[in-house]
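Here the complex is missing one protein chain, while the rest keep their positions.
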Amino acid sequence: MKFRTSCYSLSGASAVLCIFAIWASMNLDAPYYLAFDWLPKVGLRISFRVDSFSLFFVTLICGIGSLVFFFCAGYLPGDKSRSRTLSILLLFTLSMLGLVLSDNVLLLFIFWEFTTITSFFLVGAKCEKKEAREAALQALLVTVAGGMALLVAILLLFMAAGTLELSSLEANRQLIQDSPLYPVILILIAAGAFTKSAQFPFHFWLPGAMTAPSPVSAFLHSATMVKAGIYLLARFHPILGETVLWHDLLIGIGAATMIVGASLALARTDIKALLAYTTVSALGMLTFLLGLGTTLAMKAALVFLLVHACYKAALFMVAGSIEKLAGTRDLDRLHSLGKMSPALWCAAALPALSMCGLPPMLGFIGKELIYEAKLIAPTIDELFLLIGFTANALTVTAALLAAVKPFIPRTMDSPPKRKLTLPLLAPPIILGIVSLACGLFPTWVGDNLLEPSFQALKGEPSQIKLKLWHGVNPVFILSVLTLVTGALIYWIHSYFARMVSVVERWSSPFAPERLYAQLVKRFVQFASLQTRLAQNGSLNFYLTVTLCFASLLLAAAFFSLPEKAVDLSLLIHLKTSLIILGAAAAAVLSIRAQSMLEAVLLLGVVGLGVTLFFVFYGAPDLALTQFLVELLLLVLIASIWSRLPAFRPDTPKREKRRDLFAACILGVFLSYFVLQAVFLNEHNAISEFYAQNAATEAFGRNVVNVILVDFRALDTMGEITVLAIAMMGIMSLLKTRKTKR
Amino acid sequence: MIIASFIGLLYIAGFYLLLRRSLVRAAIGALLLGHAANLLIFVSGGLSAGAPIIREGEDSLISPYPDPLPQALVLTAIVIGLGVSAYLLALIHRTAEIAGGDDMDDLKEEE
Partner (left out) sequence: MSPFLLRTSVKFIAPIQLALALYFLLRGHNEPGGGFIGGLAAASAVLLYGLSFGIQEVESKLPVSWFSFALFGLSLAVFSAFISVFVNQPFFTGIWGPELYAPLVGKLKLGTVLLFDIGVFCLVMGFGVGLGFTFFAKEAER
């Protein structure tokens, strides 16, 4: 019960926000800005711009979101991970809102990546299934690759225009388009948008992502996330658009996506996969329209955005309800659902009518506008008209497949009636009614929602009124033809599907998903090869490599540093030399030490030598510390003396000689380094400061100790923390029970 | 010159021992390396007699004085070195207890 309550409250909140967005869109005269500095040095500001185009998207997100949350209350209970799914869905909604509202492109990018990550978790919601995990990973990799392209594009934009605010980028339009970087920027931004919006050849992740729960598909894969790419392209149209490259790129890719998506759709038997491919096709249509870029085309794109969001979200929800009702989504096995639940059929039929583009639905107006835009566009080939026509006809077929085929009876026996809960039925019906209402009152929608957002985008009014009935003209005839063709294809769709699958099988070696799989496989192979080479598990090997590299670095420094006069007579007293010689001898002997006792004694001698060294060169504190440390260490070693492993004969001679050689090279370089360092003995400014201020500011005359406990006390604190941690480690090592293997 | 070669020698011995397969030898090598690094830092501050202690009645150190900054750094390094060596000792002990030896390459194969 608690879960349902949270669904309902989220739904209510989104609905309120949606209504507020519509109200704001009606009353907003000029864009509203809100900005804070975040990282001014890299041009990153938290800056938001609320204009009517953003508000249009906010309306879409919140409106669909509200219904999706409502739908969740019926669909998700019984799912183990329902709370997680719901909360990530909420996170996704927030990042999507951030994406459409941000003015700074870097901020937009951050939200963009947020949607990618949250969608990864949503697609993989059923993470106990292998295919869900793979699909999630695939969606993530493809969209993240696009995201990287987008990031590079943003940096290049910054180089070209010197600003990252969308609003000022628009003002610098000429500067950007004249820049030599322009083609690169455009292609990279398009790559980002195409991967997100599942354009050919990146379309394959979207059908794969259908492993997500239905509410997620209804939200992410129809109305919002995949539209983020379209949003990006629309936003950049005033900045980058209206050039030959923009035109060719978007129209070409858009048309290809349209036809590929629509034909592949018919070969699917899973309702959701079918819907996903038609979504791909619709997204292609939107890209195509943005590529055309005429006033009419942009307006048509806006209308189609709304149309598509309404019907596609509704149909995805219906698919979810069908799954709940019949336990399968397979079109070949579903039938007679109309008798089982007439209400569900009604919920499916309304959006399907809109999808087919039948009057008086909003879909009809959308399709009319699209045809009109294509017919009067000056620069367009007949080929594209044909492609658009075919894609539309196939979409009609797909709509019939989704909303008619599962519902009509195929056998005589009538299945029992079953009631679906309200949350499973109401949202698609509401969306259907919205489509109908918008179709019946197009002027209201056009004037209050679409026209302001068009103005915000293009900066000028479109002068295009939405009308339901245009009279009998070429556009209308095309519409009717589309419907008839679509219905005819439905008649023979099983043959058509077989044809498509043959073509698909024939072309499968070149299919993008194949290439993707190959790429991932090769990458994993490369990674494991590289790991095997670089990490073979031998400490000796690692150390040798590190040493050789350090020697190289030192050698480089050796040859690049200016030679310094080396005064060999510096401060060498007889007694110091003797001490040093003694310690050096001990160090050399320790290499050859054959027993533990010998080694420890020699180590002690070296320590003592170092202590005396400190004494003679003016470091009484160091000498004391070193002495006490040596003492303590000796005690520690003595205390576990009998527990230490015995010395054993060492590794083969050849290996020894090699190691000795490597060590010698590094040692010689380091000696030289020391020589250079000794003669650097001007005191630096920091030491000077400490020497001057120890007594006056810190009231201590032992400068070393003052540095330790006052000037650099934070370091000391870190150090004693390290000691405490080491102590914990040792305790746990020694106090655990003996575990013999 | 002598000091420089001494430090170099410490480094050579330390690195060489660190490269041995025996864990005990590697530990001794690490200790020698610790000495070498401490001396290196210390020496880079220049060498002079006297102590970095301000005399009674004075306000600051009288030149020439040994650089106090490297001394402070080395002091902490020595104590940390103690911590590290104690940890190494415990580690060797534990390894010997579990695996019955200290040969690192053998340990690798036993993984």
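Order as written gives the chain letters A and B; numbering starts at 1 within each chain.
Just so it is clear, contacts are C-beta pairs under 8 Å (C-beta built on N, C-alpha and C of every residue); 3 or more make two chains touch, one makes a residue touch a chain.
Because the structure is predicted, anything quoted here is derived from the model rather than measured.
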item	value
Touch partners, limited to displayed chains, of the chain removed from view	A, B
Option touching the unshown chain, where A:A198, A:I370 or A:V706 are the choices	A:V706
Touch list for subunit B against the chain that is not drawn	51, 53, 75-76, 79, 82-83, 86, 89-90, 93
Touching residues (missing chain, whole complex) on subunit A	620-621, 624-625, 628-629, 631-632, 635-636, 639-643, 698-702, 704-706, 708-710, 713-714, 716-717, 720-721, 723-724, 726-728, 730-731, 734-735
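Everything below uses one rule, namely that only the chains that are shown with their structure count from here on.
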item	value
Subunit B partner contacts - residues on subunit A that touch it in the complex	537-540, 543-544, 547, 566, 568, 570-572, 577, 580-581, 583-584, 587-588, 590-591, 593, 596, 599, 603, 606-607, 610, 613-614, 616-622, 625-626, 629, 632-633, 636-637, 640, 643-645, 647-648, 650-651, 659-660, 662-664, 666-668, 670-675, 677-678, 680-684, 686-687, 690-696, 701-704, 707-708, 712, 715-716, 719, 722-723, 726-727, 729-730, 733-734, 738-741
List of subunit B residues in touch with subunit A within their complex	1-26, 28, 31-32, 35-36, 38-40, 42-56, 58-61, 65-69, 71-72, 74-76, 78-87, 89-99, 101-105, 108, 111
